[in-house]
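Please find one structure pasted underneath; my questions will follow.
Here is chain A:
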Amino acid sequence: MNYSSAKPKKLFLNCIISAMKSIVPKGIFLTSLFLIISGTAFSNDCYTINGESLEDNTNTRPFVCFPHDEHNENAGLDDNCARCHHVYTDGQLMPDESSEDSSCSECHMSQEKPNDLDLIVRYHKLCRSCHLEEKKGPITCGECHKKP
Partner candidate 1 sequence: MYSHYEFVTGPFAWMAFLIFIFGSIYRFYSLYKLARKKDGAVFEYMDLKFALRSIGHWLTPFGSRSMKLNPSMTVVTFLFHISLFLVPIFVFGHVVLWKENFDISWFTLPNIVADIMTLIVICSCAFFLWRRIKLPEVRYLTTVGDYVILLIVAAPFITGFWAYHQFPGFAAITIIHIISGEIMLIAIPFTKLFHMFTFPFTRGYIGSEFGGIRMAKDW
Partner candidate 2 sequence: MTESNTVTPVKEIDDKGILKGVEQLTPEKIESTILQVLKDETGAKLKVYVDTCVHCAMCSEGCHFFLSMDRDPKYSPAAKVKQTLWEIIKKKGKVSPEFIKNAAVVAFTQCNLCKRCAMYCPFGIDIAYVISVMRRICHKLGVVPLYIQDTAHSHSVSMNQMWVKDDEWIDTLMWQEEEAQEDIENLRIPLDKEGADIFYSVIGPEPKFRAQLIYQAAVIMNAAGENWTMPSMPGWDNSDMCMYIGDYEMMERLKKEHFECAANLRAKRIVMGECGHAFRSVYDMGNRALGWRMPPVEVVHAIEYYNELFENKKIKIKHKFDRPVTLHDPCNIVRGRGLHEMSRNVVRATCETFIEMTPNREHNYCCSAGGGVINCGPPFKNARVASGKEKAQQLLAAKAKGAEVVIAPCHNCHGGLEDIIHSFGVDMELKFLGDIIYEILDLPEKEE
């Protein structure tokens, strides 16, 4: 959210601006942001992103809270489930199909030797590519993987 104003100016200037913004205590900052921008009450609907498969790993970054409904509302994705819940058949994106009913790991960890990382990088790529495209939303590690 705090990136919406960031037009590509001078790199360090921007970095400093966003650094300043982050100095505001996190809770207050987020809450007020939601109140102001979306006008809805703060709802804590974290989606566990196939949490079990990553639970044992002590090397990974903190758990990501993904507020599904809010995200979609803010991003104007209400009707476009397939933007994330896509379906590929034989490597081809099926534009008219969506996959909300199945879990990500069904496809993305179906290889012979499933690896946590395979799933992890899918999320990273999916989220970040869109955020970069839209120039909105978090892109660096800590912005999603918030320290508890």
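Per the selection procedure, all candidates are chains of the complex that A comes from, given by their letters.
Everything that follows uses one rule, which is that a residue touches a chain if its C-beta (ideal position, glycine included) is under 8 Å from a C-beta of that chain, and two chains touch if they have at least 3 such contacts; residues count from 1.
Given the structure is predicted, the values throughout are model-derived calculations rather than measurements.
**Student:** Out of 1 or 2, which chain touches chain A when the complex is considered as a whole?
**Tutor:** Result for chain A: touching candidate is 1.
**Student:** Which of the residues in chain A come into contact with candidate 1 in the complex?
**Tutor:** Residues of chain A touching candidate 1: 3, 6, 8, 11, 14-16, 18-20, 22-23, 58-61, 115, 117-118, 120-121, 124-125, 131-132, 135, 138-143, 146-147.
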